[in-house]
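A single protein chain has been omitted; all remaining protein chains appear in their positions.
In this document, chain identifiers A, B and C correspond to the written order of the chains, with residue numbering beginning at 1 in each.
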Amino acid sequence: MLETVNTFLAARGIYCLVFILFFLAVYGMITCKNYMKKMMCMNVMQVAVILFFLCFAQKRGGVIPILDGVTEAASGYLNPIPHALMLTAIVVSLGTTGVALALLMRMTEEYGSVEEDDLLSGKARKKKEESADEADEAEAEKEAEKEETADVTGKDPDET
Amino acid sequence: MRHDREVLLIMIMNHLPVLAVVVPLSAALLSLLLSRINKNLGKAVVILSLVFAFLDAVGLTAQVLQAEGHLIRYAMGNWDAPIGIEFYVDPINALLACFITFIAMCASIYSLSFLKDREWLQSGGYYTLIALLTVGLVGMTLTGDVFNLYVYLEISSLSCYGLIALGGKRSIPAAFRYLLIGTIGASFYLLGIGLMYAMTGSLNMADMGELLQSQMDNPLMYLVCASLIGAFGIKMAQFPFHAWQPDAYAYSHPGASPLISGAMSKVPALAMIRFFFFIFGVQNLVIVDATRLIGILGALGMIFGSVMALNQTDFRRMLAYSSVAQLGYIALGIGIGNLYGVTGSYLHILNHLFMKGGLFFAIGAIQYRFGIVNINQFGQLHKKMPFTCFTITMGALAMVGIPPTGGFFSKWYLMMGAMDKHLYIYMAVLVLSSLLNAIYFLRVLEKIFIAPEARLADRFDKEARRDGAAAKKHFLEVPAVMLVPIVVFGIGIVAMGIFNSQIVEFVAQTALKGVF
Amino acid sequence: MIVTDIRPLLAVAFPLVASLLILFSGKKPNIREAFSIIAAVGAAICALSMSSGVVAGNVYEFVLCPLTDTLSLTLRVDYAGELFACVSSFLYVVVAFYAIGYMRGHHEKDQTGFFAFFAICICSAIGIAYSANLLTFFVFFEMLTIATWPLVFHERNDEAKFSGRKYLIYTLIPGQLLLVGIVIVYAMSGTLDFVAGGFMNDSMGSKLMLSVVFFLLVGAGAVKAGMMPLHGWLPSAMVAPTPVSALLHAVAVVKAGAFGVIRIIGYVYGPEVLSGLKVTQILAVFACVTIIASSLIAFSQDNLKRRLAYSTIGQLSYVVLGACMLTSLGMRGAFFQIVAHAFMKITLFMVAGAIIVTAHKDNVSQMNGIGKAMPFTMIAFAIGSFGIIGVPFFNGFVSKWNLLRGAIQGGMPIYVVVLLISAMLGISYLVPVIFTAFFPKNKETEFKEFHEANPFMLVPIMITGVLSVVMGINPNFGPHLYDLATLAADAVMKGVVH
Partner (left out) sequence: MKYKILTLVVLIILCGAFCAGTAYLPEIGDPQSVPNNHISDYYIEHSEEDTASPNIVSGTLADYRGYDTMYETSVMFVSGLVVTLLLAVNQKKDQQKKRKYDVTEKVMGAELLRPVETSKLKGIMNHPFGGIIIDVSARLIVPFSMMYAMYVLAAGEASPGGGFQAGAVLALGMVLGRLMKGEKASFKIPGAVAVLLAGIGAFFYVFTGWLSLFNGGMFLEYGAMPFPISYHHLHEAGIFMIEAGVTLCVMMTIVGIMEALLKREDFEEKD
C-alpha cells in the first residue's frame, strides 16, 4: 500500500500539491474579510495555475530548450510551449495585481479602510440620508452569496 | 493614384479578420499620444477606428456567408493551424462581431458628452479603454486558439475593470470585487485549458476537437466541463456567480455601461456555445450532463434574477438583475441543446445586446440631464424626454417578450426547442420569467407615464443660470451626440424583431446545421 | 381562389401610420384630428371594398414578411376575417368623429397619446381579423393588449392605475399561456395556418393533451371576451373615457377575444375533433353561467357605464355559446351576433358618453326625465336596448333567432331556455332606463329645456341607431354581413353533416 502511494506521489504528486494550493487560495479569497488579504490569495491562486501548466513541460533528463548543438533528439529538450504560455500568464497576473493595488489605495482614501465589513456597513454609515434600500442591498448581497455557496454542484463557489 | 487605392482595397479585403481587431488596437495604443498633441484628435481616431472595425465586421460577415463551407481561417504570421494561432470565422461569430463593434461605436460617440471638459489624459485614456475592450470582445468571438481566447479575455476584463473604476466613488469596491471574481474565472479557464492541453497536446480549437472525440470517456472531461462552466459562468454572471454584476453594471461609468452590460456578458456565452457544441460535440454523454446542468442553472437564474429585480428602486441595479435573468434565457437555450434551443439562445444574445444597450443608453441620458436613477422620480418623464422614454418602452416591451420586438422571437425558438425535447418545466419557467419581467418592467412604464410630475434639477437650467445669455438653446432633450444612439437602439429593438428570420435562416441555421 | 392584394395590408397600415403621425403632430390638434379621421376612412374603404369580392368567393392574401424560419406574417381575408374587419373599421370611422366631440367637450388632457393608441388598437383589431395563421394572430393579439393599456389608465389617477394593472394581469397571463399553446400546436401539427374546419385531428395527441391545449388556446380569448370567472377587468376598465369604452370595450378588444375563440374552435380544432372531446360542452356551460349571472349583476348596477359593461359580458357569451353549439345555424348566429351586438352596444355607450358630457350625469337614478332634455339621444338608447333584448325588426333579433334555430338543430334545448331567460333579464335592466328617461315618476325633474348633445356626438349616435334598425330589417344591407356570416358558418361546418 505504501509503495503504491509512493509511486503515485512520485508520478503525480505535484499535480495534487498544485490543486491543493489552488483551492486553498480560493478558500482564502472567499473567507478572509480584509480586501488586501483577498488580493494576496488571488496572487497565490495565479501562481498555482502557472505551476500547474509547467508540470506538463517536464521531460526526464531534458535540457532547457535552447539549441546548444549537443543534444540532437527532440525528446532531449524540455517542452517549450507551457513556458511560452506561462510568460503571458505571469504578465497578466502582474497587470491584475497592479490594478488591484491601485483600487485598494483609492478605497482606503475614499472609505478609510479595506475591511469588508466596514466597507459594506461603511457605505450605509456614510449614506444615512440615502434611502433604506442601502442596508437591505448589503443583506441581499450577503444572502445572495450565502445562497450560491450553499448549492453544491461541482463548481467553485463564488466570492463576494 | 488609382492603382494604389485598388491595391489597398484588395489588401483590406483579404485581411478582414485580423484588421477588425488590429485597427482598433493600434488606434487605442496611439490615442494617448494623439490626445497629447490635440485634445480631440485622440478621441476622433478611436471613434474612426471603431467605425472601420464595424464596416470591416460587416464585410467579414458578407464574405463568410459566400465562402465555401461558410468558414474563413486566417493564420497569424503565416503559421498554419496547430502550430500558430489562427482566426476561425464562421457566420455566427462574424455576426456577433458586427453587433459588438456597432454597440462599441455607438458607446464611443455617446460618451463624447461625458468627457467634454476632461483634460487629455482622462479622455484619451477613457477612449483607449473603450477601444481595447472592443478589441478584447471581438477577438474572443473570432479567435480559433484556446490560449489566445484567454489573453483576449484578460484584455477585455482589465479594460472593463478600468472603465468601471472610472465611474466615481461607489464604483471602486464594485470594480475590486469584479476583479477578484473575474480572476477566479480566468484561472478556472486556464485550469480547463491545462487539462485539455494535457489530453490533446494542441491549443487549436479545431485540432483539439478531433483529438478529444476519441477521449470522451476519459474522466478528465468531467473536470474540464466543470472548470469551463465555472469560468464562463463567472464571466457571463450566470446565476450562482452573479454577485459581482449588479454593483459593476450599476456604478460603472455611464458612457461605458451600455458596452459593458450589452456586450461584455454575451461573448463568454458564445464561447460556451463554441466549446460545448462545436468542439466537444453534444452527442457525448459527459457533455449532455454538462449542458443539462447549464440549463438548470439558467432556469434558476431566470427566476432568481427577476425576483431580485422586483424590489430594486435604482433603475440600473434593476437592469443588472434583469441581465441575470436574461442570461438565464441564453443558458436555458444551451441547456436544451437542440437546433432550435441553441438558435434561440444565439438570437437572444443578439437581442439582449440591443435591449440592454438601449436601456443603459437611456438611463445614462437621464442621469446626464437630471442626475437621478431612482425610478420613483421618473414621473411624466416622457414630456421632457420623449425619445428616451420611447427607447425605454421599446426595451421594456422587448424584455417582456411582446411580439413586434425581438425579445419575443428568441423566446419563441427557446419554447420550440423545449417542446421538441418535451421539457415542459423549461416552458413553464419561460412563461413565469416573462410574467415576472412584465411586473417590474411595466411598473417602470407606469412610473413614467402615470406617476405625477417629479421636481427634478434640470442640467440645462443649471447651465442657463451659470452661462446666462451665452447658454446655447437646447432644442433636443439631450445633446445630439447622446440622442442618436438612443433612437438608433430604440428602432433597432423593433428591427431585430422584424429581421430575426433572416438572421436565423442565414446565420444560425447554416452554422448550426453541421453541429446537430 | 387566392388573390394577392395590397388592400389587407393597407387596412392594417393606415391606422398604424396615422398613430405615428398623430404622435408627432401633438401641438396642432386640428391636424391631429384630421389624421385620425383620414386613417379611419382609409381603413374602412379598404375593408368594405373587399367584402363583395369575398362574398363572390375569392380570398385576398398578402404575405408581409417572414416572422420565423418557417412561418410568415400573412394577412388573409376570408369570410370571418372580412366580417369582423368591416365591423371594426366602419365603427372606427363613427367613433373617430364621436371621440373628437367627446374629448373636446370633456376637456380631456393628453389627447395626443389617446388618439395615437386608439389608432394602434384599431390597427391590431383589423390585424387580428385578417391574420392567416396563429402566430400572426398572436402578434396582433399582444399588440392589442399593450396598446389598450394606456387607454385604460388615461385618467392618470390612482383608480385608473389599479384598473390598468388589473387589466394587464388578466390579459398578460393567458397571453403567455396562449403562446405555450401555439408552440404545442405547432409541434403537434407542423402548421399554424387557419383552415376552415380545423387542421387538427385525433391522431395528433392523447385526448387529455388535446383538451389541455384547447383550454390554453381558448383562455386568452375568453379573458378578452369577459367570460365569467375572468371578467373582472372589464367593469373596472370603465374608468377609461367613453370613446374607449364605446369602441374598445364594446367592439374591438372584446370582440377580438370572442373572434379568437371562434378562430380556435372553427379554424384550429374544427368541429370533428371537438365533437370527440367534451371541451366545448364545458365552455358552453361557462358561457351560459356568464349570460345569466351578468344580466343579474347588470340589473343591480346604478352606474350606466358599468351596467352596459355587464351587459356586454353577457352578450359576448352569446357568441361563445353559438360557437360551442357546433351547428351551422348556431355558428351563423354567433358570427352575426358579433355584427349586431357591435352596432347596438356602441350606440348605448355613445349615448352614455353624451349624457356624461352634456348633462354630467353618470348614474341611472340621476337621469329621470332626461328624455325631455335629450330626446334624440334617448330614442337611440331605446333602439339599442330593444335590439339587445331581441325585439323583431332589430338586428339583435336576427342573431338571437339564428342561435335559437342552431340550438334546436343541435338538439340542445337547455340553450334555448338560457337564451330566452337572458332576453327577459335584458328587459329588466334596460327598459327601466327608458322609462325613467321618458316617463319620470315624480314630475319636478331638473331637465326642463331642450339641451341636446353637440352634433359631433349626436350624428354618430343617430347613424348607428338607424343602422341597427335597417340591419334588423335587411341584414345584408351594405357589405352583405349576413351572407358573410352564413358562408363562414357553412365553411366551418362543411365536414359535419347535421
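Operating definition for what follows: contacts are C-beta pairs under 8 Å (C-beta built on N, C-alpha and C of every residue); 3 or more make two chains touch, one makes a residue touch a chain.
Small disclaimer: the values here were computed from a predicted structure and weren't measured.
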**Fill in**
The chain left out of view makes contact with A, B
**Complete:** Out of B:Leu29, B:Leu285, B:Leu310 or B:Ala457, the sole contact with the unshown chain comes from B:Leu29
**Contacting the left-out chain in the complete assembly, out of B:His15, B:Lys462 or B:Lys513** = B:His15
**Residues belonging to chain B that touch the chain removed from view** = 11, 15, 18, 22, 25-26, 28-33, 36, 74-79, 82-85, 120-122, 125-126, 128-129, 132, 135, 139, 147-148, 151-152, 154-155, 158-159, 161-162, 165-166, 195, 197-203, 211, 218-220, 222-223, 226
**Request:** Can you list, in ascending order, the chain A residues touching the missing chain?
**Result:** 8, 11-12, 14-16, 19-20, 22-23, 26-27, 30-31, 55-56, 58-60, 62, 64-68, 74-75, 77, 79-85, 87-88, 91-92, 94-96, 98-99, 101-103, 105-106, 109, 145-146, 149-150, 152, 154-157
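Simple rule for what comes next: only the chains that are shown with their structure count from here on.
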**Message:** Please classify the inter-chain touch graph. Allowed labels: line, ring, star, complete, other.
**Reply:** line
**Prompt:** Measuring from the mean of all protein Cα atoms shown, which chain centre lies nearest?
**Reply:** B
**Prompt:** What is the chain whose Cα centroid lies farthest from the Cα centroid of chain A?
**Reply:** C
**Request:** Please report how many Å separate the Cα centroid of chain A from that of chain B, as a whole number.
**Result:** 26
**Between chain C and chain A, distance of the C-alpha-averaged centres to the nearest whole Å** = 65
**Request:** Find every residue in chain A that makes contact with two or more other chains and list them.
**Result:** none
**Complete:** Residues of chain B that touch two or more other chains sit at none
**Item:** Touching residues (chain side chain A, partner chain B) in the complex
**Value:** 22, 26, 29, 35, 38-39, 42, 45-46, 48-49, 52-53, 56, 81-82, 85, 88-89, 92, 95-96, 99-100, 103-104, 106-107, 110-111, 119, 123, 131, 133, 136-137, 140-141, 144-145, 147-148, 151, 153-160
**Asked** Can you name the residues of chain B that touch chain A in the complex?
**Response** 147, 150-151, 154, 158, 161-162, 165, 169-170, 172-173, 175-177, 179-181, 183-184, 186-188, 190-191, 194, 197-198, 203, 222, 226, 229-230, 233-234, 239-244, 293, 297, 308, 311-314, 317, 374
**Prompt:** Once bound in the complex, which stretches of chain C touch chain B?
**Reply:** 65-69, 72, 138-140, 142-143, 146, 149-150, 153, 156, 160-161, 164-165, 168, 172-173, 176-177, 179-180, 183-184, 186-187
